[in-house]
Structure formats: C-alpha cells, structure tokens
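Single-structure report; data block below.
Every protein chain of the complex appears in place save one, which is left out.
Up next, chain A:
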Amino acid sequence: SMKMLKGREGVRVDIIDRLPTPFGLVRSGVAPDHPETKIVVNQFSRVAANPRCSFFGNVTLGSDLSLSELRKTYDVVVLAYGAESDRSFGIPGEDLRGIHSAREFVWWYNGHPDMCNLAPDLTNTDSAVVLGQGNVALDVARILLRCTTELASTDIADYALDALRSSTIRKVYLVGRRGPVQAACTAKELREILGLKNVNVYIKEADLATSPADKEEMRNSRIKRRVYELLSKAATVHQENNDNDRKELHFVFFRKPTKFLPSEDGSTVGAMELEKTLLKDDGATGKQVAVGTGEFEELKCGIVLKSIGYKSLPIEGLSFDKYRGVVPNLRGRVLSSESETATVEPGLYVVGWLKRGPTGIVATNLHCAEETVDSILEDDRKGLFTDPSGPKRQGRRGLLEILEQKNARYVPFDGWEKIDTKEKADGELKNKPREKITRWNELLEAAREG
C-alpha cells in the first residue's frame, strides 16, 4: 500500500483483512520476545493514517465477498493473504494427539483468535521434539525453553504464559534431515538460542564433519558460513552440571521422521521413529538431498512440533500451483495457470508469501512489494486499467455496498486503534507492552466500544 500510494498520485488503496486486527505476521508470527522486529508497525500505521488508504477488518474473502466481486469493484486487486496452512509429512501416526504444526503453536502463543483453544499439553512429558531447523523451529524451541520470568514481560498470550509456567518440558530436540551446513536458520536467531541462560546445548562433533560439497555450499553463502561457525563453537563448549534448573537443547542432524509412535494411552504421541540419512548430490537441482540409510532409532517425546514449512490456501476462482503452493505469476501479475501457455489475468496481482512461497523476512516482502507495484504502475501507464466501454468501477463505495448487502460488520482502522488502546492499557497493569485480546467476540466488542 505504501509503495502504491507513493507511486501514483490520486490512487486510493483499501486493505481488506479477515481478522479485525491488521499487520498480519508481525502480530501473529513474530515471537513475543522479539519486540524490535515489531517496530515496523509504526511504519504500517503511518500508511493506514494516509487519507487515501482505508482498512476493512473482519471481512473474509470467500464468504463476505468473492474474488470476482472484488475484481468488478476495483481497478486493481492485489492478493497478499500469505500462507495459513502447513506442509505435512504424510507418515503414519501424524494425527496422534500432541502433534502440532509450528504455525498452530506460534498462533497459540501469539494469541491468534483461531488458535486460542489449541490447549497443547505441556505437562505429560519432559521431552519435546521440533522437526525442522529454520527460524520458526528455533522460535518455538526458544519459547519452550526460555525462563517464564523473561516471557512474563512480553506480549505473549496470557493463557500461553500460564501453560508454560506449569510446563514439565526440560529437553527440546531440534531435528533436521540434513547437516549443520544445510540448517535453514540464520545467525541472529541461532546466536540467541545458543546464549539462553539455564540451557545446555548439545551438538555432536561427528555431525560437524564437512564434505567437499558442504565446503562449496559454505563458500557460496555467507549465512551458511556464519551459522556453521556458531554451531561448531557451541559443540565445543563444556557443559555445566545438569542440575534441576538447567534445561537441554539438542541439535539432531541427519535424521528424518518415518513414524509417530503412540504412548501407552494409544492416542497421544509417545515417541518418534527416525531414520539416519546421508547426503547425496541431486543431479537435477545441484543441491544435496537426504537419503535414508535403513538404520532406525527411536526418540521418546510427548509433544511434536512440525516446522517444515507453511503452505498457501487456494481460493475459488484463482489459479493455483499445488506443487509449489503459490499463485502462478509473472513479477506479481497473476497468470491463468502454471503452464507455458498461460495468459495474464488483467487487474489481478499477487505479493508476499502467496507469490514467492513461505520464506523470507520483513525486508524480503518490502522488495517483493516493490516488484509487484512496479508491474502495476507499468500496466497503468499502458492504459490497461481504463476500459472506456465498461462501467466505471466503484472502488470503496462499491465495497461498502457489497458489505451492507451481506450485513458484514467491518472493523475500520480506528476500530483497531480501540483494540490497541485497550490491549496496551491492560498490559500496563501487568508490566507487559500489551495484553492481547484473543477471542473473536471480544476483539469485535473492543473495536466498537467508545
């Protein structure tokens, strides 16, 4: 929106979100102990305050209005709804209790109204397994391990703080199919988790051996070099005596999950079967892939968090690449399909995770937005949005008409500001930056008060 408002005089931008609260992952994805990453909401708020920009919260695409209605109402429709689903392993036992996707767990501790009732059981075990070694995996591991006294002064959801206070989890295993050179996390997050007080970190020296292919990967990537260095240093640190106060973080490399095994009650996960792997060069992609060796081992655990990637959801009337989980596009212009003969859908664009896949940080999305806006402005200059034969699109007025017809009560930006004020006021009483409102009905109520 910011880039569009700057890019063309007279343009008006409406932002539609199914949640009553704006800001997407900055509110529901960024961990509570990473407040500096959330500072960007100041910039977002300045955009929303622009008189040419309006926010419509609590409006769901697919139920309150359809994609075709949107395209008839606006000259340009940009889909930026990200990835609200998960990749799965497709292995036996995946539906046992106690197995959650990291996304669900993150939404839970961040107070997303869709996950406030998740109620993960943190008291039936001392061991948690996190599958994956990216930054989200590190986030969930860190929240499980961090002293709750430190979490108490963050914007973590109140019920999550309570659950973590009574958690019996003492060991967290971060399991990856491949080795330390292939770990997807980045230096800042790794440095942070390795530096947690009261946590012993265990990394096997044998796992740190590097092949020529590994060395080549590190030569080409500054991030990988620095991550590998951090892991190497951590492996050599002498561990302090394991008294009751110290928790454990284990980095498990070269293991891929093959089965989830039930505990005695038969319905909750009790252990995981892992297969040892070797790395082989994939001729086609040039990357190293993990290949099973036929050697298996078991890892006891009472809770599993799968952090192997998010997935976007397809919607009615929109082309979708099921394999990659993105909308087929050319620099942000939506294509009718992923085939080579696809045509450009006029007036329809895509940005963010829905365009590129579920990876990247705030800065990545900034550049992604620039690319999509450049495409929009180019198409505008070519006159693609002016159709003298068709009826003039109604824009905001048209949207309000549709919403009134459907009796949809949208939340404007000042509705969010009322929620914001209440959360901050409630937070102040508990020495937190905010006390998040986590239930749908309470959010909508707070948006209308005053």
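Assume a contact is a pair of C-beta atoms (placed from the backbone, for glycine too) under 8 Å apart; a residue touches a chain by one contact, two chains touch by 3 or more; residues count from 1.
As a convention for this text, contacts and distances are computed from a predicted model.
Peer 1: Under which of the names "Glutathione S-transferase", "Prolactin-like", "2Fe-2S ferredoxin-type domain-containing protein" or "beta-fructofuranosidase" is the non-displayed chain listed in UniProt?
Peer 2: Matching the unshown chain against "Glutathione S-transferase", "Prolactin-like", "2Fe-2S ferredoxin-type domain-containing protein" or "beta-fructofuranosidase" yields "2Fe-2S ferredoxin-type domain-containing protein".
Peer 1: With respect to the chain omitted from the figure, which of A:L118, A:A187 or A:L318 is a touching residue?
Peer 2: Residue touching the absent chain, from the options given: A:A187.
Peer 1: May I ask which residue of A:A284, A:A363 or A:L429 touches the chain that does not appear here?
Peer 2: A:A363
Peer 1: Extract the touching residues of chain A with respect to the undisplayed chain.
Peer 2: For chain A, the residues touching the absent chain are 34, 36-37, 39-40, 42-43, 186-188, 191, 222-223, 226, 361-364, 366-367, 370-371.
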